[in-house]
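Quick one: the structure is below, questions incoming.
Only one protein chain is missing; all other protein chains are in place.
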Amino acid sequence: MDILVVHLFNALLYASVLFLIAGGLSLIYGVMRIVNLAHGNLFAVGAFTTASAVGVWFAGSTSALLFLLVPIGAVAAAAIGAVVEPTLLRRFYRRPEEYQLLVTFGLLMILEDVMRFLWGPYPISASVLFEKMGSLHVGDYIYPRYNLLVIATGVLAALFLWAFIYRTKFGVVLRATSQDMRRASALGVNVNLVYVEAFTIGCFMAGLGGAIIAPSQPAVLGMGVDALVLSFIVVVIGGLGSLEGALVGALIVGVIREIGISVFPEIELAVLYLIAAGVLFVRPAGLFGRTA
Amino acid sequence: MSNRPTRRDFLSQLGVTTAAMAVGSVAGAGVAGIAHAQEKPKGTIPATPFKIGHMTFFTGAGAVLGEPMYKGNVLAAEEINAQGGLLGKRKIEILKADEAAGTDANTKEMRRLKLSEHIDMFMGITSSGNTPALGPVAEELKLLTIFIDGCTDFLFDKAVPNPRYIFRITNIQSADGSTCAVGVAQTWPNIKTYANIHPDYAYGRNCFDHFGIVTKKLLPNAKSVSEAWPKLFSTDFTPHITKTLAAKPDLLVTSLWGGDYVAFYKQALQYGLFDKMKVATTLALGSAPQSIGKDHPEGVLTGVHANYHFTYPAGNRWPLNKTFVEKYKARWNEYPNFQAEGAYTATYALKTALEKANKLIGGWPDDDAVIGQLEGMMIAGPGGYVSIRPDNHQGYKDAITGFSKNVPEYPFPILDPSRIITIPIRNITAPPGWPKGEPTSTYTWIEQTWPQMKA
Amino acid sequence: MNLLETEKLTKYFGDTHAVDRVDFTIGEGEVLALIGSNGAGKTSLVNLISGFLRPDSGRILLRGVDVTYLAVHRRIEAGIARSFQIVNLFDELTVLDNVALSVFARERMTRYFWTLSDRHPAVWDEAHEILRQFGLGQKASMLAGGIAQGERKLLDVAVAYALKPRLLFLDEPTSGVSTREKAPIMDVISSIVRSQNITAVVIEHDMDIIFKYSDRIVVMHQGVILASGSPEEIRRNETVKDAVFGPSHA
Partner (left out) sequence: MTSAPPASEKRSPLRIVPWAAAIAAVLAVLPWVIDPYQSILIAYGLVMAIAVLGFNLLLGYTGLLSFGHSAYFGVGAYAVAFMVKYLHVQSMELFIVGAIAASVLVTTLFGYVCVRYTRIFFSILTLALSQVLWSLAFKFFWVTGGTDGLRVPTPKLIGVATGEGEDKIRFLTHGYYYYVLVVFIVCVVVMWVVVHSPFGKALQAIRDNETRARFVGLRVRAYRFVAFLISGVFTGIAGALWVPLNGLTTPDILYWPFSGEIVFMAVLGGFRNFTGPIVGAVVFNYLKTYAVGYTVYWQALLGIVLVVLVMVLPTGIVGTARLLWAYAGRRFSR
């Protein structure tokens, strides 16, 4: 029985991180109609930045300072987003998808090596925070407190985003731009500004996903590519462009992965992709997407 | 029934010893050492550089193993070059190639190195997935090769059953699982259940198979109750840890290594895994020694790929190791791992083979002459004697494993010097002439020839 | 016998009754103009008949045969073709290819992936001939995306015409071109349609053109047919004037 609680926490843990990555991906698609293949590596940038801030640059500082440093990865990813969108991606919104996919694919490759250049080839760990928080008892088992913090972050991020998009003026502008860019523009919305903001928020989320797991999992090269395909599954299930969809998709993927590894390990990955393909086949816009 | 040997008897028959022991004195007759004085070579030797293509993981999670391999190779090359080079004339030049580019790219790159860069020799390779791919290519290219690692049995069992140009220096992979299982049988004979967490590729499955078959022989009551197969180079092991916890085994066997193992043990600590079961590993301390922190629990059976740990043989008993560790530390400011030792030894094996061949025929020896010298060579390396079997070109040295222990001298755990387990390698690997078997020859050899212990 | 009739054909878009229980008929060989203000349901009606939209209820009969839910390509085989209000061409193919494609499609040769299209001179000759008829012979080897708007309108009709339809819908064949160009375009279309004895339905706004080229006029308003008759009758019809041209229109 207790073990089920541990499994549940694990699923939520995974879902939280996936939601942060996939939510960002979905937000960007929703507003700019661009599938950002480099998104996975913004997640990795977040992880590397936080890992090196906590584990290397400020290693040995007080825990309070180290905890404050965790979000630095999200800031780094957001900064990259804020630079890349206006300088590079903006030229591609009106071009066919193949160019959009290719330019972000190129960006993915470049970012991978930028990280290799900046952080070297080895994994970097910020495990000191993970260790400091210790574990709490769940019946016969113990569970890392830090993982609960990650889950809480995921939940808070979802709530914050929801409030932001449905309860603020900027949210209204964002939704308007997402629904009809030309009309929003005609109504006096500075569409370019909305784009750069939306892209930055999307990257911030991916970076936060990376930053928040850096203490419990080391940052390694290649993590971005793996994260990207999984978040792809999430957005495909939930619906490209839908934040609710990203949330539900992340939960589905989190739960299926946790069950899969225990019960049907050989086809765990295949099942995830098949679900994604199945959803696409039946509802190409995903469970929560608007029809194309 | 009654003539079944007892476990204790059998283990001592195997030659398993637990203690810090000497390896014997250096340089008996016919044994090549790595530090013997240079003799003047016969004939004329060209002064062109001797190019070695060195492919290993320079990037990604595998670099924890790969970089030390390269550093061992470089250290040996620098020493040899300082003495004038191979046969006093040919300076070693090392061309790096990144194994992380993927198996297919590696195949292309090996061809490029030989056909386009005209390397004289190839060294390296960390992953067991890559040697079976590259071995046949090296044979096709007629490229003299010493694989340092990538030590899957599959290479010489199946992929290249009759090698000519390729050799491999570090211990054959089945020794990992077998050594680990022998260590478990000797230390924790009462376990009834065990769980597995292995990386989902050749190495993990090899460890799983050999741990399983040896345990079946030595501890017939022990049952495998859980298997988890995370992808190689994963970082998140929480579902695998939880699956293992749920199975409530007495023991966990894991062949995770490098960055994977580091991430695993940190997460496992917070899930209390080490408190709930014994843990036996095949490669935990085999990665770069400094990569494991002092938070790692003590008393875990921490394997070193059944090959080498820099604290053994202890310095005063085996000077070769003492000087190697000192030189390596001075050059790279870190401690060597088994890959560094393997590459270092391999470079000196090459040097020795060249010198012997030169003594026989004079001039710069061709590949065939070098191969003739490498086959059957016995060389004393930092980790002890390595013998290269002529039938399968595989290097063998006595397998070791031990238990993690923190000592004040090092900022990371080392093998507990008082409890190091060594096993003569010939006793846990299929002998020459044993028919090729499935999944490995050693597996069928153990299955068919080892006695079944009493329950 | 009428070539085509619709029975209570209906299409809703949400609450809007785009086409509301319309009974529409057209006789063999007629050239009929469909007029009405924007949103009257003209294009929707054409869309329903040509298969672009599916009706919510009602029937479409072609020579008495129910074609209501027939797939588009079957309708085309049955002889219904259409042009588009906003030019719908294969912009990166040549003008000649645009027309040739229709001929290939009509002859069911587009399945041939094993022969070069150049190996079918009859098709190309016919395509050239059609272009010549439409006055586009000089533009044959230009990309369809690269010719003038008036020419594009003509080509759009030519592509539909090349299908050799019995019933051709022309959705505003002169929209988007200057007033000066309208008559020449309609002259070309009209002479071809009449010489081949094709039944045609033209949606048009320009009343001069309508009165000049059509045999009969059907007026739609808010999804229903308001009136139908000869140009002269429609010209005199007060209801039509108010509905279509607005009360202010003299």
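A, B and C are the chain letters, set down in written order, and residue numbers restart from 1 in every chain.
Criterion: a residue touches a chain if its C-beta (ideal position, glycine included) is under 8 Å from a C-beta of that chain, and two chains touch if they have at least 3 such contacts.
Here the structure is a predicted model, which is why all the values come from computation and not from measurement.
For the omitted chain, the shown partners it touches in the full complex are A, B, C. Note that of A:83, A:109 or A:186, the residue touching the chain absent from this view is A:109. Interface note: of C:19, C:35 or C:81, the residue touching the hidden chain in the full complex is C:81. For the chain left out of this panel, the touching residue among C:4, C:33, C:89 or C:192 is C:89. Set against the missing chain, the residues B:15, B:49, B:136 or B:417 yield one that touches it, B:136.
By the touch definition given at the top, chain C reaches the unshown chain through residues 50, 52, 71-73, 76-77, 81-82, 84, 88-93, 96-98, 100-102, 104-106, 109-118, 120, 123, 140-143, 145-146, 159-160, 163.
What chain A contributes to its contact with the hidden chain is residues 35, 37, 88, 91-92, 95-99, 101-103, 105-114, 116-117, 225, 229, 232-233, 236, 240, 265-270, 272-274, 276-277, 280-281, 284-285, 292.
For chain B, the list of residues touching the undisplayed chain reads 58-59, 96-98, 101-105, 107-109, 111-116, 128-129, 132-133, 136-137, 139-142, 154, 159, 200-202, 205, 231-232.
The criterion applied here is as follows: only the chains that are shown with their structure count from here on.
Contact topology of the protein chains: irregular, matching none of line, ring, star or complete.
Among the other chains, the CA centroid farthest from that of chain A is the one of C. Compare each chain's C-alpha centroid with the centroid of every protein C-alpha atom shown, and the nearest one belongs to A.
Centroids of chain B and chain C (each the mean of its C-alpha atoms) stand 79 Å apart. Residue positions of chain A in touch with at least two other chains are not found. Listed for chain B are no residues, as none touches two or more other chains. Across the complex, chain B is touched by residues 3, 6-7, 10, 13-14, 116, 121-123, 125, 127, 130-131, 134-135, 141-144, 146-147, 213, 216-218, 220-223, 257-258, 261-262, 265 of chain A. Of all residues in chain B, only 57-61, 63-64, 67, 227-229, 233, 235-236, 238-240, 242-243, 245-246, 259, 262-263, 266-267, 269-272, 293, 295 touch chain A in the complex they form.
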